[in-house]
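Of the protein chains in this complex, one is absent; all others appear in place.
And then chain A:
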Amino acid sequence: MSFMQINDLKVHYPVRGGFFNTVIDQVLAVDGITMEFERGKAYGLVGESGCGKSTTGKALIGLEKITSGSIIYEGENVTNKRRNRKSSFNRDVQMIFQDAHSSLNPRKRVRDIIAEPIRNFLNLTPKEEERKISELLEIVGMPEDAKLKYPHEFSGGQKQRLGIARAIATNPKLIIADEPVSALDLSVQAQVLNFMKDIQNEFGLSYLFISHDLGVVKHMCDHISIMYKGRFVETGTKADIYTNPQHIYTKRLLSAIPEVSPVGRENRKRERIRVEQNYQAEHKNYFDENERVFDLLQVSNTHYVASTSQVKGVL
């Protein structure tokens, strides 16, 4: 059973301009997405830059005003509720940012950075708090003496782990991870991903894992949504998306991923050309005249594709 449901979520930003600085247009950053979260599962959100991934993440934890739609958390409607200390939703849903550097206050010591959510949401004595911080540092594999240091004294991978320590401080149920490893080198990325899997397995955490890297998402996630212009073009299990992609956009994305083997690369290049031709030819079955993605149609128990019902395979 899912503990959180997102229904037809929209976040529209007004675009102001003209002589009177009035609203002249809307950016439909998120334009009607629906999803739900089950305990212990990882959900991938993939798409090219500007498609609305970060806005989705921020809207889910209440950092972005929701234009319409709803978020139901454990049966309670939490849409556009102010972030506050009493709310279990705010305690249970945390976020990790891509740029660990700018998400950590440079003037605060590590101890106070990690203590912030603890002070907000948990009633601990100073002694308990101190112990908790030590434990969190241990979980993320950082030495005890990190407590008294400042963020700039750490490498990118270490900062990302400090961000994770802060995010798990309140024993959350869901962590929204917005490109958590995109800025990291391969070996450091591996360390952070392994670690995220470990804590997930141990504590039954759920993730909304936002990334543009389909390799990373495949490694981390059970369920994947492909996003384009604020809407989902396709959603399904890992197997649905990677072995049975249906939407032309998903197919193009998959065919563009470099393979870590030179064997067969000429064929892959030809395949990319074929997929691109197919993309142009089938366009009208997948996007309306304003390039808006159609509503999702069900193709199997787990698999949904946004297309006209003319497309073969739709239930």
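We take it that contacts are C-beta pairs under 8 Å (C-beta built on N, C-alpha and C of every residue); 3 or more make two chains touch, one makes a residue touch a chain; residues count from 1.
Here is the rule we use: contacts and distances are computed from a predicted model.
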**Message:** Tell me the UniProt protein name of the chain this structure doesn't show, selecting from "Dehydrogenase", "Peptide ABC transporter ATPase", "High-affinity zinc uptake system membrane protein ZnuB" or "Sulfite reductase".
**Reply:** "Peptide ABC transporter ATPase"
**Asked** For the full complex, which residue in A:E74, A:E144 or A:E259 touches the chain that was left out?
**Response** A:E259
**Request:** Have a look at A:D25, A:D112, A:D198 or A:D295 and name the one touching the chain we're not showing.
**Result:** A:D198
**Asked** For the chain left off this view, which of A:T22, A:S49, A:Q280 or A:S309 is in contact with it?
**Response** A:S49
**Fill in**
Touch assignment to the omitted chain, from A:S68, A:N171, A:Q277 or A:Q298, lands on A:N171
**Fill in**
Hidden partner sits against chain A at residues 48-49, 132, 135-136, 138-139, 155, 157, 171, 185-187, 189-191, 193-195, 197-199, 201-203, 212-216, 218-220, 242, 252-253, 255-263, 265, 268-269, 272
